[in-house]
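As you look at this complex, bear in mind that one protein chain is not there, while each of the others sits in place.
Showing chain A:
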């Protein structure tokens, strides 16, 4: 079976990462992290490659990876917007914030805009309960968030 060049290169990179990190104790999570950093997500073809290097089955790698929602199966948009859905934020108007951001970005949960500019995701607690409702745009935390602040941080406040 001929793999296309891009895919065989991906697999080679993944194997290199997995082989390098294999000596770690519990190497699977560090490998998944580095693969995601490298490709922006964990490509499906990476699973059998990681499994082979660690002498696991693809099922086991899939089981571990899918336990952690932060490991992506597809690339995210250039900006990832996360809005907290946990109790404290909900009590402080998180639902309204979420609804407004969803509407203004035109995205539902886990969706990426067609131009791959942004991805919208729910998150369960950012550790900012004292400043609820909270959001995170890229690596930046936003306390006492409102839709305008979130969209401004995401570069989406053109409207």
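The rule is simple: a contact is a pair of C-beta atoms (placed from the backbone, for glycine too) under 8 Å apart; a residue touches a chain by one contact, two chains touch by 3 or more; residues count from 1.
Simple rule for what comes next: contacts and distances are computed from a predicted model.
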item	value
Omitted chain, identified by the protein name its UniProt record gives, among "Formate dehydrogenase alpha subunit", "Phosphate-binding protein", "Transcriptional regulator" or "TIGR03943 family protein"	"Formate dehydrogenase alpha subunit"
Per the touch definition above, residue among A:60, A:111 or A:146 touching the missing chain	A:60
Residue of A:24, A:44 or A:148 touching the missing chain in the full complex	A:44
Where the unshown chain meets chain A, residue by residue	1, 44, 47-48, 51, 55-63, 66-67, 73
